[in-house]
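Attaching a single structure in structure tokens format; questions to follow.
Only one protein chain is missing from this complex, and each of the others stays in its spot.
Showing chain A:
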Amino acid sequence: MAAPLTLLLLVAVTVRAALFRSSLSELISERVEVVSPLTAWKRVIEGLALLDLGVSPYSGDVFHETPLTIYLFHFLVDYAEVTFMLADVITAVALYMAVKDYNKQVFRKQKFALEADRYPLDCLELIRSPKEMYYIPLKVAMFYLLNPFTILSCVAKSTCGLNNAIIALFILSTIKGNVLLSAIFLSLATYQSIYPLTLCAPALLYLMQRQYIPVNFRRASFWWFIVQYAFMYLGSLFVIICLSFFLLGSWDYLPSVYGFILSVPDLTPNIGLFWYFFAEMFEHFRLFFLCVFQINVFFYTIPLSIKLKEHPVFLIFMQLAVISIFKSYPTVGDISLYMAFLPVWSHLHRFLRNIFLVSCVLLACSALFPVLWHLWIYAGSANSNFYYAITLLFNVAQILLVSDYFYAFLRREHHLTYGLYLKRKDGSEATLVLK
């Protein structure tokens, strides 16, 4: 499998290099769908220029990257293109290896369940075979590297690519079962943007499952493991934050980075829900709705963890999707990360209900975003409502996609427990509803 992967990597790097050299790269790096005030490359350059002028980059309101990013690009600013291509390659390879390992475990669990006769007889067609699962890791890498969203994000040199790489490495280390590395990468991801904190729960569930620790509140081993993980996580977070302090000698970056993410002062349009909402918010309610929207991102962690405690990898997928949709400054780079997981659930296709509608809406919205932006900003013949409407539609489509996959997953689990062809009391074919 190494050869197809290498070929894929070469193709991806070629496409990106070609676009870097073309005149489109300037255009793409200005698009608001691809870059946000948090991730724009122009602002990284501005921060480095301010540093050269002797002014702290955090004294103004233009630069919102973390100090470690400044440190990284201080040395790598001339090799920025290579850095971002490398980040994409690392993400793809990490996801490839993670999904391969995960497939092995899925298959092993399935084998034990089959031998223990836990599946009803008529749902054997839902059982997955190694043959169908063979190409899934390659498809995952392909979905990530050749996704137009990812390519746009890389060519724009948006630092979202670096964030995705860190999250992918976190997923790889979690699935491989390495507790320390998982904690370190998670703290790095949280340090970059606060929202990956919610990935703590699936990581804990997966690692406990792997180490055969029962997920039970009354067991001491459960709490002991949580304490260990939390210690490693908080310790590495503390080390990283102190390093950032010593880099520039001040705590200015805390309000500039984290205060900015949480309080959303910059209302530059993007594909998310926050900008227009807070542009039109009554001053009196601003703080209230800000808290509501920020809590909304973290709110689904506990209920989802309870429902999906046997399936932590699906939980990671759900959490990544929730973060990408509801975070304060989303970009298409965030979307491409959770979309890379879709081939892993390709066996659910028979239970998906809205997939055609959702894919049509997503394609249409992706095409309409630049059109309506141009009409608003350059032609002056549309106004902000048009762009806002497409934002709403795009987010509704993403929500439908995620909830559709969740429905299909739960339904398959139900069938695996109760059988595929269900009959009603009078013997006719049954319909399943959620009650």
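The criterion applied here is as follows: a residue touches a chain if its C-beta (ideal position, glycine included) is under 8 Å from a C-beta of that chain, and two chains touch if they have at least 3 such contacts; residues count from 1.
Here is the rule we go by: contacts and distances are computed from a predicted model.
Chemist: One chain is missing here; what is its name in UniProt, given the choices "Phosphatidylinositol glycan anchor biosynthesis, class T", "Cell wall / vacuolar inhibitor of fructosidase 1", "Adaptor related protein complex 4 subunit epsilon 1" or "U3 small nucleolar RNA-associated protein 15 homolog"?
Modeler: In UniProt, the chain that is not shown appears as "Phosphatidylinositol glycan anchor biosynthesis, class T".
Chemist: Please pick, from A:Asn296, A:Ser346 or A:Ser359, the residue that touches the omitted chain in the full complex.
Modeler: A:Asn296
Chemist: In the whole complex, not just what's shown, which of A:Val11, A:Val55 or A:Leu114 touches the removed chain?
Modeler: Among A:Val11, A:Val55 or A:Leu114, only A:Val55 touches the chain that is not shown.
Chemist: Considering the whole complex, not just the chains shown, which residues of chain A touch the missing one?
Modeler: Within chain A, the residues touching the omitted chain are 30, 42, 45-46, 48-50, 53, 55, 59-62, 265-269, 273, 275-283, 289, 293, 296, 300, 303-304, 306-307, 325-326, 376-378, 380, 383-385, 388, 392, 395-396, 399-400, 403, 406-407, 410-411, 414, 422, 424-425, 430-435.
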